[in-house]
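Okay, handing you the structure first.
Presenting subunit A:
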Amino acid sequence: MSTEGLDTFPKLLLDRAKRFGSRSAIREKDYGIWQTWNWRRVEAEVRALACGLAARGFTRGDKLAIIGDNRPRLYWGIAAAQALGGIPVPAYQDAVADEMQYVLEHAGVKFVLVEDQEQVDKVLEIQDRCPSLKEIIFDDARGLRNYDRTHLHDFEDIQQAGREFDQKNADFFEQQIAQGHGGDVAIILYTSGTTGRPKGVVLTYDNVLITARNGASFDNLTADEEVLAYLPMAWVGDHIFSYAQSYVTGFCVSCPESGATVMHDLREIGPSYFFAPPRIFENLLTSVMIRIEDAALPKRKLFDYFMRLARRVGPDILAGKEVSLVNRMAYYLGHLVVYGPLKSNMGMSRIRLAYTAGEAIGPDIFDFYRSLGINVKQLYGQTEGAVFVTLQPDGEVFPDTVGKPAPEVEIKITDNREVVYRSPGVFHSYYKNPEATRETKTEDGWVHTGDAGFFDENGHLKIIDRAKDVGKLNDGSMFAPKYIENKLKFFPHIKEAVAFGHQRDYCTAFINIDLEAVGNWAERRNLAYSSYQELASRPEVYELVQESVEKVNEDLARDPNLAASQIRRFLILHKELDADDGELTRTRKVRRNLILEKYLPLIDALYSDVQSCYVETQVTFEDGRTGKIAGDLQIRDLAAQPLMEAS
Partner candidate 1 sequence: MGSELLFFSETVISGLMAGVMYSLVALGFVLIFKASGIFNFAQGVMCLFAALALYDFLSADGWASQLLGFTIPLWLAIVLTIAVMIVLAWLIERLVLQYLVKQDPIILFMATIGLAYVLEGVGDILFGSDVKPLDIGIPQGASDWALDTMGLYVEKLEVVAAVTAALLVAVLAVFFQRTRIGRALRAVADDHQAALSVGISLRAIWVIVWSVAGIVALVAGIMWGTKSGVQFSLSLIALKALPVLILGGFTSVPGAIVGGLIIGVGEKVAEVYAGPLVGGAIENWFAYMLALAFLLFRPQGLFGERIIERV
Partner candidate 2 sequence: MTPERKFGDVILSVEHITLTFGGVLALEDVSFDIRESEIRAIIGPNGAGKSSMLNVINGFYHPQEGQIMYRGATRSKMKPHYAASHGIARTFQNIALFKGMSTLDNIMTGRNTKMKRGLFWQAIRIGPAMTEEIKHRDYVEHIIDFLEIQAIRKTPVGRLPYGMQKRVELGRALAAEPDLLLLDEPMAGMNVEEKEDMCRFILDVNEQFGTTIALIEHDMGVVMDISDRVVVLDYGKKIADGTPDEVRANQDVIDAYLGISQEEVGAVN
């Protein structure tokens, strides 16, 4: 494929329309039917829109905000803005008006392209506070009949005006496109930022195009992939997977009918290339398991039998390793009766390649999909690097690493264990925030990720925690609390865990059991309990949790970097950590410092040799009343495992 001179998306679009005009480019389910646009039609739509925008006064350097669910017209908005030398600024569609105002105002947005009335209302609410804002364009006219149309336009009207403009200015569109170059700004993506205001990551065409191409060639993506665009358009992942790589390789992207139909559309489209955060893989698995538990006994037995087989031989078959003929045949049989129907039910029967990223995925969940023959891999990426930093190559897939450096990416680990990288995808700057740019990106192009990690013996990167949270044990070895906590939380019986060890002699942990999972477990064993506290204090439950902790220790012992962080003492908390009590954030992240303070006596007990400790805690109930929970907590000791050879 010749990519000579095709250094912007609009140029790619013209090329695709010319050479592969009749191939499908984008699809949308509307009124129950999949409507498809080929590249020639996409070019015509983008041309009409771009000319319409120009007719309304959109010029080079202007910003076009894009707000809404994944719709073909919104994707065309990106291309149209780029064609005119403008800059698309996708914003999160579920942002409240205030958050949206910040983005629109900060980016100095002039035009807004939105999906429907909901977004129009939001933009109208904040337009007084965004002086740069001139025109609003909507896709779906529903409910907007009586709105003032002076600065509010129907997408179709803009396109109609564009077609007239195009007739009068025949070469305008091509000329505008020809003026764009690889070094120009392609897009500004605002990172949702857990702390402080979101930052606008400025990416150039070179950033996005080169990484998208590298990613595509790394995994041999072709024009025949099927992709479902269902993640927010403002997120860099969607921009790369559903826009950039589609333009680069020519594959067709399908937009779901609505947010609620995604699972259904997934089944209909049967994507071959799929990205989902771990949460989605987890939810899919849960819904499958619930249905299996409701199934009749013979079906359940069949499922259990073949899933055991799959877990044993599936990953090896997927990795192309040696597997005995008998096992292969049994696996094939399993495919006929269990795996095949299961995959087709989850919309995954055609998946050739799936990625997950964003946070750690539970090894059980990861193995489940891989054992079914679904090639799920992990990657590590950032908006600042146009996604790809590391990728797992086929045949080298492990549940607890994020893979090897992507093509043309260099990675270093700093002295304080922070991962830094340099790549063609490294962002231009944070928009209007040189200070933050300087803090994150060095003069010679290295980006500080803020994540702590290291390379394991296979040359794979392991991300363990945020760099600022990584501490040291007294013997100087590394202590990564979140890594340990995640490992604990992958066990279904453990809901939350808080690990301690910074500036201590050894590691300890608080455990929260999962009331539902452990409750079911207790019921099956006829263990009576009347409250969380009572269940949590049962010796049988302690045994159960201890087993899990020991498994985590075994795992840690395999890794020379982490072997010292084995948990030596733990206790099960008498209450569930709760956002209402300030112990968790609303997004269920542990507030470490608050817990350190609040439960100081318990932590002291963990670092003494007492076997139990009395505690009294104030709690807030759901109705807002407060009360006290008190009791003696037992503390369990564990022996450290010797450092083991990696298997």
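One rule holds for everything that comes next: contacts are C-beta pairs under 8 Å (C-beta built on N, C-alpha and C of every residue); 3 or more make two chains touch, one makes a residue touch a chain; residues count from 1.
A word on the picks: all candidates are chains of the complex that A comes from, given by their letters.
These numbers were taken from a predicted model, which means no experiment stands behind them.
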Check: Okay, in this complex, which of 1 or 2 is up against subunit A?
Finding: 2
Margin query: Under the definition above, what is the set of subunit A residues touching candidate 2 in their complex?
Written below: 29-33, 142-143, 145-148, 257-258, 260-261, 264
